[in-house]
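First, the structure itself, so that you have it in front of you.
Note that one protein chain of the assembly has been removed; the remaining protein chains are unaltered in position.
Should a chain be cited, it is by its letter among A, B and C, assigned in written order, with residues numbered from 1 in that chain.
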Amino acid sequence: MNQLFFLSLFLLGFIGMLLNRNLIKLIIGFEIMEASVLLWFISFTNQGGNPPIYLLDKPGMVLNDPLPQALALTAIVIAASNIALFLTLVIELSRYHKASDVDKIKGLRD
Amino acid sequence: MIVGNYFSLEPPFIFLTLWGIFLTCLSFLAVPVFAPLKKKTFALLYLGFAGGISLVFLSESWLFLVIGWEIITLTTAFMVSQSHRKLGQQYFFLQFVGECLFLYTVILAQTTGYQKVGVISEVWLQNLFIVGVGLKSAIFGLHFWLPPVHSQASPPVSAILSGLTVKIGFVLLWRIIPQENAFLLGLGLIMAIYGGIQALLATDYKVLLAYSTISQLGYIALGIGIGSPLARAGSILHLVAHSLAKSTLFIGSGLWEKAHHTRNIYQFQNSWGKNPLNALATTIGFLSLAGIAPFAGYAGKHLIKLEAEGNLWLLILIQLISFLSVLYSLRFLWWGLFKNRSNFTLQKEVQKSNLSFQLLIATFILLILGIWPSTFSALLGIETDGLFLWSFQKILSNLIPLVTGGLLLFWLGGLSVRPKKAPSLDFLFQGTYTCCYRISRRCFQLLDSEKWIKEGLGGGILLLSQKIYRIVFTSFSNQLLLIPILLFLLLLLARIK
Amino acid sequence: MRLSFLLPLLIVLPLLTAFLIPLIDILAIALRKILVIISISLELVFSLSLLFYFSPLGKEKLPISYYLGGWEPPLGISLSLNHLGLIFSMLVSVSLFLITLYSLEYIEHHEGKYYVLLFVVLGAMQGVVLTNDLFNLYVFIELLTVASTPLVAFDRTSSAIEAGIKYIVYGLLGGLFFFIGIVLIYLSLGTLSLAEIALSFSSLPIPFQETVLIFFIISLTIKLGIFPFHFWLAKAHSSAPAPISALLSGVMLKLYLCVFLRLFWVVLDFPLMEASWLKSFVLYLALGSSLLGHLFAFQEEDLKRLLAFSSVGHIGIIVAVLLVNTPEALYGGMLHIINHLIMKSALFLDSGYFLQFTKSHLIKDLKGVFHYNRYLFASFVIVVLAMIGIPPLNGFFSKWYMLLAFVEEGIHLGGIVVILGSLLAIPYYFRVISYGISPCEEKPVVSLSQDPPPASLMIFTILALVVLTVVTGIFYFCLNPILDGAVQELLPLQIYPPFPGGS
Partner (left out) sequence: MKIFLLLVLFSGIGFLLIDNLRFLSNSGFSLGAATHYYVTQGFEQTGALNLVSSILYDFRAFDSLGESTVIFAAVSGIVSLLSRKTLPVSSHGLSIIVKRIFGILTPFLFVSGIYLILHGHLSPGGGFQGGVILGTISIVFCIVYGSSFDYTRYSPQSKTILEVSGALLFLAMGIIGIFLEGFFLANWFSSPERLGKLLTPGSIFGINLGVGIKIGAGLSIIFYSIIQKRIEGK
């Protein structure tokens, strides 16, 4: 059931990316895809334990897997810098094309 | 993984290599006369050519064979483009197409299990090889490029193109086809007859020479196709003789063009007076081509005829072919050299040309080849004891076509034909192209018609690729749409077991 | 083992340089050039010393590995070098060395940021080649994307910005699919080390394995520009400045081929791919992509787009021939990787030299442009001949081995595509050449500057690449020991040669 939710989120993001012809909305769709993957990753590895921080006064606690969280953190930062770059390019593009409809910008075709 | 770089050092190949280098030098000596400004470039190119020739003839590995042949193509293409750049490009393109055919055949042979260049016993592979070398060696059907290229290139280049380059394929066929091959036999017959008739009808001297090359190549193919040891010996002997004769004739053709300021054989005036040595060389060259007895071409043709004696139809056809070659040789000799001999005076300025030395050598060797063919056949490693002995019958068989040919020509008035337009590759490309265009126009009315003619040969592919480009490169969102489609396809494919 | 400290150094040195350049820009701009040259030369020296020690002539044996932070592979990240990595590391160092030298004279604005990004790209490339950890690989691939996007859009013209957008959208999607593959692998196997994945991947249920394969295939076909995803390639490669085009088309695509080789042959289950339809599907897709690439190049009127589409053609054929998966095929494919790198870099750099005299890149506007420098024009012709596959230049030998591999396995379509590719290449390159040398009455109409600028480094770079073209052609068998080692590592039914202590 859980998987179904994240899968539908992923596909929703994908559909949003493909149907929207606005560049900004396109990247929002992509963000939704990315977020769904990360959410799935984190939630799947959550075994109902505590956050992976060792407390000195409570030894022997069950901790969640810390690795996916570290990986997700890295992936988020990477995605964030990618998107910053993308938005920069969109800003630059607006110097040349007032519309942001991808199909009306001829240069994006070929 | 490393291809063994083997070289075969057997007598025929060593002799052929030396012979090739000799001919290359011979035609290089003519360069200063025809292209005095580009001597250094030509020297480099001829050097490369000689290297390629030795690589091709000596190598026993397919890789080196292909490399050698491709070096030859490259150097000759550069030589041709020194005088005609566009022709050079077209020549290179055609040769490269031939190269691709040949490469594929070679790869097939190698994967079939023939790691070395040598006898191939599968007939289908032999036939594939015939097609594979077809374009490079002008086998009938793929010969269309030869007359325009050989007639338009500058004389020393034509000399090695016609004398050596087209022969490489036949040497290769000679190496790989051990027995009879009906396909090659048939092709050889057609080539010889077709080339002979075209040469008979030609009015341009160099075109005549080019067509006679096709005809003589047909003879060589015939000999390989018959396949008995003597016929094979005959064909390789004829190959050697023809290469020298044709080189001489092509170099001479340049001198004639300088002397007469035309290549139309009807307008040759007082040839003996203008350059007697060249006239002598041309005469002997043509007599060699015709296969008249004491000249070079005789030995090979004689051997092939000997082998054909068992088969009546074949013999008749071969006799017909020899008669054709006698006929066109005599025709040229009549029009070009003997018709206007009335005012025989030596003109100094043309006589001074530097080529006398090498023309003399060529004539001399042609004579030796004709009179003592057994020395050359021994060099080639062929046993021919007693086959070249003179007899009354042989002399008669030589005289009969000579005399009848002469009478026939006399009766026909020297067989004067209306001069034709010189063949050119442009014309050929356009011709095929228009033909294809007409057919395609009937099939697809909707294709944009005007562009086709404008763009030349590549137009069809160009238009096709433009259409595909426009279909594939639609809008950006459609391009992105392909990602889920492929994802879906792959997921589905993984399901199908 | 003594030399294994070079592995992290190969990655860290360019990154250090990249970090230092902004600082130097603020302190003393004049020092920047010196820093760039020293750093790139050091990188080359490190790489060459690796080659010297670990080539079959050298004393020591591959593979070697280095544990970052001292943690052994399941715990931490390790770097490792095998024959495949050695080849690609060498290629990256040498080509980046030449490209950097070329850029020193080519790039005229924002040089500081340009070199920062270039060195980040260099570090990321070395990282992709050397790393032995799946997630680390992903980080470096993303680093490549992030650092190369601004380089693609470096000219900031309309088409460059559009190219950047297209490039980054496809790059993001490719990265996302790669990440999904990593997530699937981690969730099922609980490890990220390539060697460990290689050992236990085939124990997973088959539909799951296939899903993972499919996600990686999609990701890498996007990154490689195989047919349905080739859209970004021509745009990006043609709009970037010339050295960056050479970098993208010559080096970066080869790098993704390295990832492709390592992932599918070594880490994931190649026999499974062979058993299902996936392999032949991707093979024929790549073949079709190759043919289409050449056809597109044939109709193209912009010189740089022509070169880029020709890259599509060549990458397609390389992928196809690698997927044939016989020793000859792998050998031929890797030989062509090396050769195409040299040739395409040379062509892009060469065209970059000539195109700086013109405003437009359209072929018909290039009339007489080759008269600016006859030697470079001759080099252009030589490289074109190599591209077509004329012996004894290097393109011929890879063509020969690829043909041999295709025909031996009975994939005649592949052989025909190889042949057609080189046949189609003749007219489209010759069109460029005949326009370029056609005599023009006045100097080129579109010329910006009448006198060619002094560009000795640019010329040196191009000539070096041309010399490499000829040398790797005639002495191609000198590469055999390393290539054979790499082929041995990739051969099927051979589990990844275990990294020492790796599993």
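Keep in mind that, in the parts below, a residue touches a chain if its C-beta (ideal position, glycine included) is under 8 Å from a C-beta of that chain, and two chains touch if they have at least 3 such contacts.
What you see is a predicted model, and the numbers here were worked out from it, not measured in a lab.
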Shown chains contacted by the missing chain are A, B, C
Out of C:Leu3, C:Val36, C:Leu51 or C:Leu143, the sole contact with the unshown chain comes from C:Leu143
Logged for subunit A, residues touching the omitted partner chain are 2-4, 7-8, 11, 14-15, 18-19, 44-45, 47, 51-56, 63, 65-67, 69-71, 73-74, 77-78, 81-82, 84-85, 87-89, 91-92, 95
Absent-chain interface residues of subunit B come out as 481, 484-485, 487-488, 491-492, 494-495
Touching the unshown chain, subunit C contributes residues 5, 8, 12, 15-16, 18-20, 22-23, 26, 66-71, 74-77, 110, 113-114, 116-117, 120, 123-124, 127, 131, 133, 135-136, 139-140, 142-143, 146-147, 149-151, 153-154, 156, 164, 184, 186-193, 204-205, 207-208, 210-211
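Please note the rule applied: only the chains that are shown with their structure count from here on.
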Higher number of C-beta pairs in contact (A-B or B-C) found for B-C
The distance between the C-alpha centres of subunit A and subunit C, rounded to whole Å, is 28
The distance between the C-alpha centres of subunit B and subunit C, rounded to whole Å, is 44
Going by residue number, subunit B touches two or more other chains at 473, 476, 480
Among all residues of subunit A, those touching at least two other chains are 105, 108, 110
Contacts from subunit B onto subunit A in the complex sit at residues 473-477, 480-481, 484
In the complex, subunit C touches subunit A at residues 135, 139, 142, 145-146, 149-150, 153, 156, 158-159, 161-166, 168-169, 171-173, 175-176, 179-180, 182-183, 186-187, 192, 231, 234-235
In the complex, subunit B touches subunit C at residues 1-2, 63, 66-67, 70-71, 74, 85, 89, 92-93, 96-97, 100, 103-104, 107-108, 110-111, 458, 461-462, 464-466, 468-469, 472-473, 476, 479-480, 482-483, 485-487, 489-491, 493-494, 496-497
